[in-house]
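With one protein chain held back, the other chains of the complex are shown just where they sit.
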Amino acid sequence: MKNEKEYAIVMNGVAKEFKVLNRREGLMGSIRDLFSRDYRTVTAVDDISIKIPKGQIVGYLGPNGAGKSTTIKMMTGVLEPSRGELIVNGCVPYKNRTRNAEKIGVVFGQRSQLWWSLPLIESFKLLKEIYLIPDDEYNEMMELYTSLVDLEPLLHKTVRQMSLGQRTLSDILAAFLHNPQIVFLDEPTIGLDVSMKAKIRELIKELNRRKNTTVILTTHDMGDVDALCERIVIIDHGKMIYDNDMEHLKTYYGSYRTLKLRMPGDVWEEEVIDESQTDVMSVISDYQKKGKILDIKLEEIATEEVIKKIYEGVAG
Amino acid sequence: MSETMELRAKRGLAFYARIYRKVLAQDLKSKMSYRADFIISTFGMIMTNAVGFISFYILFQNFPSINGWNYYEMLFFYGFSLIALTPLQCLFDNNWSLRYAVESGDFIKYCFRPINVFFYFISEVFDVKGLGQLAFGIMVLVYAWIHLAIPVTVITMVQLVLLLITASLFMIAIMNFAAATCFWIQRSGYVMVLMFRFKDYAKYPASIFDGLFKIIFTFVIPIAFIAYYPALVILRPDEIPLLSYLSPALGMLFFYLSYKFWMLGARKYNGTGS
Partner (left out) sequence: MRKYSALTRAGIMQELQFRLGTFATIFGNLIYLTLIYNLWKAIYASAGTEVVNGMTFSDTIIYLVLATALFNFLEMFIVWDMSRSIQSGAIVLDLLKPLKYRRLKFFEYFGRNVMTFFTTFLPTFIIVFFITKGAIKIGLNIIFFMISVVLALMVNFYIEMFVATICLHTESTWGINIVKESIVLLFSGATIPLVFFPEKFRIVVECMPFRCIYDTPLNILLQKPGYTMDTGLWTMLGMQVVWCAGLSVVSRMFWDISVKRITVNGG
């Protein structure tokens, strides 16, 4: 049992509800809307309880509109939970938004938080002032950055002039600059090419390792999950439907393998096998009866498939 | 508790002043690199002020006095209002972008830093071309001042500076209110456009309004405080109304309320999800 202090985030039955205006359809409907007071309550986040230890990289997954960004907004102190207890870095984020903000870093989708028309180095200097980063820590961080990425060509570019990849990279660097306890990354690799994705993942992993920063990552990209996450939390319709570590996910669904066989006529046959039920060898021998097997491949099931199974399992 | 106190000390006025100075310096530097834009904008600023002055001049060609105020006294109000409106133009111009930030969802980015959201948002833009308006206003005011033969003393100078600063708060507050409506209403740009047009009428003496409207333009949309009430202190030192004395305090109060309203909107906006 861990001491409460060792957790970066503790959520206890946290829920968030919104009031939404019911809009009517058509021309007359919009006229009636002018006078409407017809609201309904939508529960965006429903009774979520998790404890996230310091230094962990957590993949926070779910389909669009599942309540991911609402949760992030609550954790960052922008939104107040309707119910439940939420402690981030030992304090209640909504009551101490600025104090909480000092100890966290956020990269929100493709929206750069840097000053659009300033060279990156100037943005960094301003952040140094805003987060009151001491000179030595700042210099140390810049040295670390220089050792990890090719920083020099970026520093004198304005964010406006950067490519999407460079901008994302800069935003991530900016989010880690004040050595926060927790960094929230929302879709950090969206829209990037393969090599840039790899670069960004490497950077996040390295920064997490060196600074023991807790990372909360929301993404739709399973590559991100595979490369980074130690633990997976999945929510759907505001409810938490899965919370366990990556190992568990793999052992749980690890008994599933995809067997690929090249049969005469150069045809690849695919068979998903649950090893707890069926024996791989028996499947192979069944095929052998049909004809000569030219080639055999045995693949682990992709995480994406696993998560799809989890979604389906709950929805269906 | 003590940590909150410590934070207050760390991020006090000096902190914000330092941040503002740095942001401003950087912003100016980057603006200067867009020379053509700078020149065209400054030209636009001069044009709009020139046109304002021409309208004013045309009016006085037809009507030599309004409500007992002669041409130079009216010019005094005019110059005073232009100067009092400069801080709005220079320092609070980013309010015009607020609704785009809110509609596109970019506004959220201002909520993740350990500094005041209003400050962070507003500090992002310093509008240099407003200085053209300042120069124009000073010229008009000095011209009127000389013709009215108002004595130049330490007291009048101190009064002038103090009154100008507090007068400027009224229009800033009006525009804060107007800009913040976008947190509740979609496509609320017209509220700002409408309110911004009121500033053109700040230069006329409030004595032209009677009854209800005097109350409206004094307490609801307080444009009478942008030039009329504060300028009376200098123009009619023998019969200063109580409201003129109160104008600095009212200005600060009104600004504070507009700030609270803006912040309330920001909080509400984040609550609507998306």
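Each chain gets a letter, A and B, in the order it is written, and its residues are counted from 1.
As a convention for this text, a residue touches a chain if its C-beta (ideal position, glycine included) is under 8 Å from a C-beta of that chain, and two chains touch if they have at least 3 such contacts.
Everything numeric here is computed off the predicted structure, so don't read it as measured data.
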Option from B:Thr48, B:Asn116 or B:Thr156 whose C-beta touches the chain left out: B:Thr48
Touch criterion as defined above, residue of B:Phe15, B:Phe119, B:Phe198 or B:Phe261 at the omitted chain: B:Phe198
Chain not shown: contacting residue from B:Ile221, B:Ile240 or B:Met263: B:Ile221
In chain B, positions touching the absent partner: 34, 36-38, 40-45, 47-48, 50-52, 54-55, 58-59, 61-63, 65-68, 100, 129, 181, 184-191, 193-195, 197-198, 201, 204, 207-210, 213, 216-217, 221
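The working rule: only the chains that are shown with their structure count from here on.
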Centre-to-centre distance between chain B and chain A (centres being mean Cα positions), rounded to whole Å: 43
Footprint of chain A on chain B - complex, ascending: 3-4, 7, 10-11, 15, 18-19, 22-23, 26-27, 30, 105-106, 108-109, 111-116, 124, 270-273
Complex interface listing, chain A residues touching chain B: 18, 44, 69-70, 73, 76, 78-80, 96-102, 104, 106, 108, 111-113, 115, 117-118, 122, 125-126, 129-132, 158
